[in-house]
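Only one protein chain is missing from this complex, and each of the others stays in its spot.
By letter and in written order, the chains are A, B and C; residue numbering begins at 1 in each of them.
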Amino acid sequence: MPMNDTAALYGTLRRIAETVGRAEPAGRVAHYIPVLAEADPARFGMALAFPDGETIGVGEWRHRFSIQSISKVFALVLALAHRGEHLWTRVGREPSGNPFNSLVQLEYEQGIPRNPFINAGALAVTDELLDHTDQPCELMRDFLREESGAPDLDFDQRVADSEAAHIDRNAALGHLMADYGNLRHPVPQVLHHYVRQCAVEMSCEEVARAGGVVTRHGLRADGSRLLSRGDAKRVNAIMLTCGAYDAAGEFAFRVGLPGKSGVSGGIMAVVPGRYTLCVWSPGLDRRGNSVAGMDALDRFTTETGCSVF
Amino acid sequence: MPMNDTAALYGTLRRIAETVGRAEPAGRVAHYIPVLAEADPARFGMALAFPDGETIGVGEWRHRFSIQSISKVFALVLALAHRGEHLWTRVGREPSGNPFNSLVQLEYEQGIPRNPFINAGALAVTDELLDHTDQPCELMRDFLREESGAPDLDFDQRVADSEAAHIDRNAALGHLMADYGNLRHPVPQVLHHYVRQCAVEMSCEEVARAGGVVTRHGLRADGSRLLSRGDAKRVNAIMLTCGAYDAAGEFAFRVGLPGKSGVSGGIMAVVPGRYTLCVWSPGLDRRGNSVAGMDALDRFTTETGCSVF
Amino acid sequence: MPMNDTAALYGTLRRIAETVGRAEPAGRVAHYIPVLAEADPARFGMALAFPDGETIGVGEWRHRFSIQSISKVFALVLALAHRGEHLWTRVGREPSGNPFNSLVQLEYEQGIPRNPFINAGALAVTDELLDHTDQPCELMRDFLREESGAPDLDFDQRVADSEAAHIDRNAALGHLMADYGNLRHPVPQVLHHYVRQCAVEMSCEEVARAGGVVTRHGLRADGSRLLSRGDAKRVNAIMLTCGAYDAAGEFAFRVGLPGKSGVSGGIMAVVPGRYTLCVWSPGLDRRGNSVAGMDALDRFTTETGCSVF
Partner (left out) sequence: MPMNDTAALYGTLRRIAETVGRAEPAGRVAHYIPVLAEADPARFGMALAFPDGETIGVGEWRHRFSIQSISKVFALVLALAHRGEHLWTRVGREPSGNPFNSLVQLEYEQGIPRNPFINAGALAVTDELLDHTDQPCELMRDFLREESGAPDLDFDQRVADSEAAHIDRNAALGHLMADYGNLRHPVPQVLHHYVRQCAVEMSCEEVARAGGVVTRHGLRADGSRLLSRGDAKRVNAIMLTCGAYDAAGEFAFRVGLPGKSGVSGGIMAVVPGRYTLCVWSPGLDRRGNSVAGMDALDRFTTETGCSVF
């Protein structure tokens, strides 16, 4: 199949929606945050954005959900854009091989998180962004508005509040990093912004368009360069090896693309140079990845042949 | 030597002061808290209190210092007195075998600290006391005033402030415990009281007298019973096996008595039924115990034969 | 009670045998070694040996059992006697705070076991003895024969074979230590002798008499000095803080004496200068200590007042 044939790709998305989207809902919704626990695992949406911004989609592809850990990709992009190489003195770029919030590894590594997509690493990214602006969440929101062309997208305050009330594990990570001298701003401030950025509400369509900055190797929607080609490649490599919590190997096998999942059931995936995908369905497997989302991406890469392997 | 012969014991203390107290100062003062780093390692004091309150001492036995972790013994005593067996659902009674503030072990044990004398365990004790009173530090201070007969003893606010500014490691412990459901009060509140109780200023004389409650198997200075005989024995056993950070074995060998040390250089030791000792000298060994203090207690038990072994 | 009154002590032992020895058997027998799993948890024996070798006992105090980890005390005594301080460059003297065979701690401590009573530490002791003799088990057996006055005591080959067939965990410990350069002899050789020494068969009477070398502060049964007084004190301190697997604190509280337990249900305890105790009953608690044995020692120290506390 010619990989950029819009009609063919739309046919693929429709076939996926008809099988995956109508299957018996699988997995269970995230339960550690009350607001997320209310989600319906039967819901499903999927979108595909081309580099020029054209977007196609199926199912509830215009329904907004809190993007949760998908925001870690955008935070990383912004930190690289505004702070550059300095970030890598504070956070590694290797997969972690442990449950995503383990303190053991952070202590073993003396306060340097292994990558920007585990929670500790995301705190380091937020702290780094706080050296650039005291409003990192607004910076991200405005960036996402512009990239996705959706000037009304915003934070879901109810989600942010709900997460803030269940923040102890992340607070422990933050204070441990502070103890090792790897957080420069007050831990509560870093946590506040971290929780808030996870609560941005976007649809599959909007995520797919916003992710275009990575797909276009660092170019923004307006054609201006935000990241160097090397930095964009770096973001892709980190997504491929660290984007699916403790299931990076499974994700590489089944999807074979750089991607990032979130506990609200969203997954963003990138076919470098070609298009950005976003799928959403709230039922999660035991590692925190959307069951239907993984299945949909698996089918997509199998049918289109766009997998790495 | 008859072990309760006051004159003979005083002679022993004087000999110790002449050798240990005048030796070249050894060890280094605690450096992680600025105020403690100002201490002079050459200073030395030692006191012995009989069950009836009579106290003898040598050197700077009436100089006050912040008692730091010695306060953990008094907090444990008060928690047992006011909350009883419930405490043991939240904290263990076994030596830890790791540096005293390790998060690894706490995670491995799912938020249950191994004993009340490691920092995590002391936070659990403080949290337990907060179920009894919202002023646990004042409860302890008033208790120490009465037991030591020193109505003017109080907190050193400068020390408390200094420690509060270096609280990240303990905050990580507290939030991790909270994440496991093993702290009931807000972490900052628990930390506030924990830091404050460590900042009580007492002299060797006052500590030795206040420790009498353990020496008298649970009886207070006024003869009333605070702890059951079994609970007092429990406190002794915990001091013997867990009282010297990661040097419990060394302490058992050299001193052979239940004891508890603090990073300001104080050590309290108990000869059950006979007398309470307190020695102070700020120079610490690499495990955080007073060098001259350990030496003094070693000589004392060797000369008097009051060691366990 | 005058603590050395034979008739009174015998009365105490009889009362213990009547209550503890006749109670419903508690705990479960060691199951990881088939031969030990055949033991009857209802059996009970207890002996007390005075420094002059006079021994009294109750129940099955003359029934032989494989002494298992109690042998670690005798191996330590012999290593100190024949190799001296050098031992302490290879093994620590602090409680471990982890399940007794954890590799994690050994790796964290770079191959130096925390004390001679965890399995890794016992392997280091055996390796050290192999520098003195290529027959360390025979050295120990002959020593135990002489000290206990039982020239016929020997290894239970069936037990040794059974343990040798379940040696993987200890083999992992041994190879890890070898990797860190802390075993000098071939790992299989060290394991062979380690397993064999655990299989010495002795009765409560014989263990109590053999333990006299510690009780007499280093003097053998024939009055000759084997250990310095300091080394004997050291052995006592290690027994008190590390002798009961992961229940050192509980043992200190309930028994309040230096002691060492084994998975066959035996416990040896020392009242320094006064007498040696040995109790045996195969039912174990979850930490591997004899339930009836702990109970018997608890009652003994409570009734005689010989506890530390």
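Everything that follows uses one rule, which is that contacts are C-beta pairs under 8 Å (C-beta built on N, C-alpha and C of every residue); 3 or more make two chains touch, one makes a residue touch a chain.
Model, not experiment: these values are computed from the prediction.
Sort by label and list the shown chains the missing chain touches.
The chain that is not shown is in contact with A, C.
If the hidden chain were put back, which of A:131, A:161 or A:250 would touch it?
A:250
Which listed residue (C:159, C:187 or C:284) would be found touching the missing chain in the intact complex?
Answer from the full complex: C:187 touches the omitted chain.
Tell me which stretches of chain A touch the chain missing from the display.
So the residues of chain A touching the unseen chain are 92-98, 105, 114-115, 232-234, 236-238, 240-242, 246-250, 252-253, 256, 258, 272, 307-309.
Given the full complex, what residues of chain C touch the hidden partner chain?
102-104, 107-108, 168-169, 171-176, 178-179, 187
The definition used in the following text is that only the chains that are shown with their structure count from here on.
Give the identifier of the chain nearest to the protein's overall CA centre, each chain being represented by its own CA mean.
Centroid comparison flags B as closest.
Measuring centre to centre, with centres taken as mean CA positions, what chain is farthest from chain C?
Ranked by distance of C-alpha centres from chain C, the top chain is A.
Between chain A and chain C, what distance separates the C-alpha centroids? Give it in angstrom.
The separation of the two C-alpha centroids amounts to 57 Å.
Can you work out the whole-Å distance between the CA centroids of chain A and chain B?
Computed from C-alpha means, the inter-chain centre distance equals 49 Å.
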